[in-house]
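Sharing a structure, written as structure tokens. Questions coming.
For this view, one protein chain was removed and the others were kept in their places.
Every chain is named by a letter (A, B and C) in the order it is written, and numbering of its residues begins at 1.
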Amino acid sequence: MATIAEPASAAPKRRRTAAATRELQTGRLVAAHVWVGVAAFAVACLLGVWQMWARSPIEAPYHTASNYFRSVTLHGISMAFVLTTFFIMGFGYYVAETALRRPLPGLKIAWGAFALGLAGTLMAALSVISGNASVLYTFYPPMTATAWFYIGLVLVVVASWAWCVLMIVAMREWKAANPGQAVPLAMFATVANAVMWLWTTLGVAAELLFQVIPAAIGWNGMVDVGLSRTLFSWTLHAIVYFWLFPSYIAFYTMFPRAAGGRLFSDTMGRLAFILFLLYSLPVGLHHLFMDPEHSNGFKFIQMFLTALVSVPTLLTIFTITASAEIAGRMRGGRGLFGWVRALPWDRPMVLATGLAFLMLFFGGGGGLINMSYGMNAMVHNTSWVTAHFHLIFGGTVVIMYFAIAYAIWPSITGRNFANMGLLRIQLWTWFVGMMVMTLPWHWTGLQGQWRRVAAFDYSDPMIAAWGPWVIVSLIGGILLAASALLFVYNLAILHRSGRPGARRTIDYAQAVHPPGRVPAALNGFGLWNWLVALLMLLAYGYPIAQFFIDPPPQAVIHRVAG
Amino acid sequence: MAVSERAILKSEIRWAWVVGGIVAVILGAILFAALSMGMNPPSNREFVDPKTLHLSSEFTEANLGTSVDPNGRIVARMITTQFEFVPNCIVLPADRDVTLRFASPDVIHGILITGTNVNTMVIPGYVAQVHTRLTKTGDLLMPCHEYCGLGHSQMLATVRVVPPEQFRPDSQGRVSCGDDR
Amino acid sequence: MADEAYPADAHDYESEAEELERVDSAMRDTPRGALVVSGIAVALLMLGWLILYFFVFIPRGTVG
Partner (left out) sequence: MARRPKSGPKTPRRDKRGAAGTPPEQRTLDRPWRLWASVVVVAALGVGGLLGFVVVPAAQKENAGLSMGHAMQRAAGLEPGSPAAPQPLGTASAIPVSTVSWDPEIMAILASGNTERGATLAAQTCVACHGEKGISQTEFPSLAGQSAYAIYKQLHDYRSGARVNDQMSPVARALSPSDLAAVAAYYSDASKEYAALGSRDHIGEANIDRLAREGDSRRRLPACLACHVNGSGGPIETPVITGQSKDYLLRQMNDFASGARRNDVYGRMRNISRKLTPQEREQLARYFEGTF
């Protein structure tokens, strides 16, 4: 790894700059995005608790199959599409202004995209609430909802494309103004995510525009189910990394600073983000391991590439642990483990990072089982998988969204938190709730408890034995919902009260060796786009082409809209 | 700075070897299962038209359930449809090679047999197929594990795994649960 | 202090020179602890995977 090891002479430029008092140009934009995401999140958490109640041995109100699947659809859409997309867009705008220290190009376009995304969200949400779109967030053609549902989601995606373009333009303009300099890591990672998202959404966009929406409107009476699943799988894995990117950005560029230390290696950060871009895309077939329509050979290749996508996460674990060690030792920690205790765990960003890693341990471990080719049969579509992605999404992703929101909110509202205790309580209840909810799911999932059902027959002795575990996980769910509401309160309170005089910007972590001149490969995405294209061509080329070379029989559309 | 960036990257590379080792162990174990036991995900690019499934010979109503081929192969055929399995109960012997074949006339379904490695999606347009050898006996639950509509939660079947000596095909080579299930 | 310091304009050290000096001395031992801690974590991860492989997956019978 021949990177130039420049002496760390460059004095930290950002240190002790006079507190910026000017309001952030993107402040209102960021707040609007975050609030849309958070509103969807709060609703989804409450629905989630009701769903767990409905599945438990305890009688739940409003419990019909129709209500249940409406609720599951709304929960999935709100969490996976609305919370994530809006939060990521908002955070991206924030990073573009604060890390590049330039105004965001195209502020008006950003507001336009926001309005478009919001309109799409409302369209999709109303379709689900009216009972015309109970197809869950993974769609399942030949079941077909009202066209408004899909068109609404397409609008959200189009809004996110506008964001991607703005991020790329912002980085280019900065590079033109700062020739030869390394793009700040936070922005480099944000653009990596934007580039990856453009690739990622191609699959679902093709599925919706060419297969599902024509069927929903009534132009097509039939659909090639295998093709639609394959196109969705193109999106299905990388979308998780789209959600995860902000968490990793916080690990690399916010946590070391919050801990009072330095980032161990800026180069490794760039490399990790690039590896995510490369290997999170050509692996989606691992969601179709149990499907008949793809051959063992292509499943094997994508399993192999999936094993490689664990590499950047495992590298990150080391780099961030080392960064924590630096901070701990700077604060007087000694010995092999003393630095752990010396870390300022009372700071939300530090606490959240620690808890996120604990949940990543269980979530990632579950993921390693899931991706293991034939071994996937042991757990596919059981509660094990539900536990896995709730730990990754609700654990690593969302807890870092909390931490990011807490970190940036003072600079947006101009007020500092008066009661940090509430922030810590919120993070801890989220962590405890998530573990209490998901550990029983792993256990029942291994015994074969299947997914996506509105009710279990607890008169069956085997299912009855799961009952107590289901109730334990329901308690975890209630804790999670309480934590979610506390999060809303914590953010809302800062708009009205709190200690005024907060700085209107934040500082990102410095590396032990701040990057000097870096190779073009670590400062842009030209090379990597070609390699992504090559990987996708070889990993997905034939698996998609086979549906056109030798078309399978199609299935009749089943309408889920009255 | 006392520690050069090169030294930092060296420690990262040392760690990368650990990571590489983990990945190699996992891939090795997966390969071992694939090579020595034939453990694969259930792939089967075999088409069957969902629109005329009930007119096909293999998945005609009278041909469903467990049967033993003239050459001794044990094959169970089932329909997964909204919102039940047809038949609702099948008999299989333990410790023998068996093949399960599923097809759907309507939407996507998925099946697993609790406590076993049997698991496959049933995609309209394809015959979903699992080769397996069951290791325990008893009445096992076989639920539909993929959302298939509002009746999804009630879509369950029973797999009766019997000791090999109790698996007795009739004159046509067929074995059924006998009761109405 | 932590409250005062949050969010990110934390200046945990008296001066820049002191901070650099602390970074320098911290780097003398880093990343030994990180190697051990993350080593233990992935070892446990590996152990969990192998337990499921040998004691759940394999005994449940072949599939393909």
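Throughout what follows, a contact is a pair of C-beta atoms (placed from the backbone, for glycine too) under 8 Å apart; a residue touches a chain by one contact, two chains touch by 3 or more.
These numbers come from a predicted model, not from an experiment.
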Review point. Relative to the complete complex, which of the depicted chains are touched by the chain excluded from display?
Key: A, B, C
Revision key, fill the gap. The missing chain sits against subunit B at residues 31, 34-36, 38-40, 42-46, 51-52, 54-58, 60-63, 69, 73, 75, 79, 81-84, 86, 88, 97, 99, 101, 105-107, 127, 129, 131, 149-151, 153-156, 180
Revision key, fill the gap. Touching the unshown chain, subunit C contributes residues 64
Check your understanding: Mind pulling the subunit A residues that touch the left-out chain?
Key -> 2, 4, 63-66, 132, 134-135, 143, 161, 179-180, 195, 198-199, 201-202, 218, 221-222, 278, 294-302, 304-305, 308, 454-457, 459-460, 517-531, 533-535, 538-539, 542-543, 546, 556, 558-562
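What we mean here is this: only the chains that are shown with their structure count from here on.
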Practice item. Write down the chain pair with more C-beta contact pairs when A-C is set against B-C. Key: A-C
Review point. Approximately how many whole Å separate the CA-defined centres of subunit A and subunit B?
Key: 31
Revision key, fill the gap. Cα centroid separation, subunit A vs subunit C, in Å, comes to 21
**Study point:** subunit B and subunit C, separation of their C-alpha mean positions in angstrom
**Key:** 39
Review point. Can you list the residues of subunit C that touch 2 or more other chains?
Key: 23, 27, 30-31, 35, 38, 42, 45, 49, 53, 57, 60, 63-64
Study note, to complete from the structure: Note: subunit B residues in touch with at least two other chains are 1, 3, 11, 15, 19, 22, 26, 29, 33, 39-40, 42, 115, 117-119
Exercise for review: In the complex, go through subunit B and note every residue touching subunit A.
Suggested key: 1, 3-6, 8-9, 11-13, 15-16, 19-20, 22-23, 26-27, 29-30, 33-34, 39-51, 106-108, 110, 112-115, 117-129, 141, 143-153, 156
Check your understanding: If you look only at subunit A, which of its residues touch subunit B in the complex?
Key -> 1, 3, 5-8, 65-66, 68-69, 134, 136, 140, 142-143, 224-226, 229, 264-265, 267-268, 288-296, 299, 303-304, 307-308, 310-311, 314-315, 318-319, 322, 368, 372-378, 380-382, 447-448, 450-457, 460, 462-463, 512-513, 546, 552-556, 558, 560
**Study point:** List of subunit C residues in touch with subunit A within their complex
**Key:** 2-3, 5-13, 16, 19, 22-23, 25-27, 29-38, 41-42, 44-45, 48-49, 52-53, 56-57, 60, 63-64
